[in-house]
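One chain of protein is taken out of this complex; the other chains stay put.
Moving on, here comes subunit A:
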Amino acid sequence: MNESDAIDPSRRDALVFGRDLLLGGAAARWAGPSPAQAATANDPQAPVTVKLTLRVNGTAKSLALDTRTTLLDALREHLHLTGTKKGCDHGQCGACTVIAGGRRINACLSLAVMHDGDEITTIEGLGAPGHLHPMQAAFVRHDAYQCGYCTPGQICSSVAMLEELRRGIPSHAGADVAAAPTATPDELRERMSGNICRCGAYSNIIDAIGEVAGVRT
């Protein structure tokens, strides 16, 4: 794991560098200090670059990005935080789930520029080898994955999901929508329906989440 961590960034830097050349980064328009000014630029087909700051896992990161950059691509391709995964890129699978402003969202369906100044927590911010987040530890303990590709999204989603439960946010699984929700296996399953696992590790995933939630699944 440490070895691949050491190799990965340089390979990614090369990829990013190559991609920027292909897109003609030098020709990109700058939006200037006020993004609104970009609307007066001449060529409507030219890429538009904006400056923004993301607060990722507690650290402010200043970026200059094409307006088209999703939060997911900003995290993976520009900040090299590749724990967050790109599955469908259309909000259907949940592999890209991150916590933005305290809420779990699909990072693929949000523009980075719309998160200027936002606090973003990714899987890298939840825990690390040696000091795992309790949910990460539970996933390991319950073997709650097979290929592992959906796992960062599952973990970010489930951590935020338990916070939603604690705050009393209702779900489709509750019999009485006006009543305070309780953590039951049906509630946990319904609340995790935005995260797909193609390997079908659901029973172990729900066991891991149930353990952290204090629910027998």
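Note that a residue touches a chain if its C-beta (ideal position, glycine included) is under 8 Å from a C-beta of that chain, and two chains touch if they have at least 3 such contacts; residues count from 1.
We adopt the following convention: contacts and distances are computed from a predicted model.
Asker: If you look up the hidden chain in UniProt, what protein name do you find among "ABC transporter permease subunit", "Xanthine dehydrogenase YagS FAD-binding subunit", "FAD-dependent oxidoreductase" or "Protein-export membrane protein SecF"?
Answerer: This omitted chain is identified in its UniProt record as "Xanthine dehydrogenase YagS FAD-binding subunit".
Asker: Using the touch definition from the top, which of A:Arg68, A:Arg141 or A:Arg198 touches the missing chain?
Answerer: Answering carefully, the residue with contact to the hidden chain is A:Arg68.
Asker: So which bits of subunit A touch the chain we can't see?
Answerer: Residues 31, 35-36, 38-39, 41, 44-48, 50, 66-68, 70, 89-91, 94, 97, 103-106, 108-111, 113-114, 157, 161, 164, 167-172, 177-178, 189-191, 193-194 of subunit A touch the chain that is not shown.
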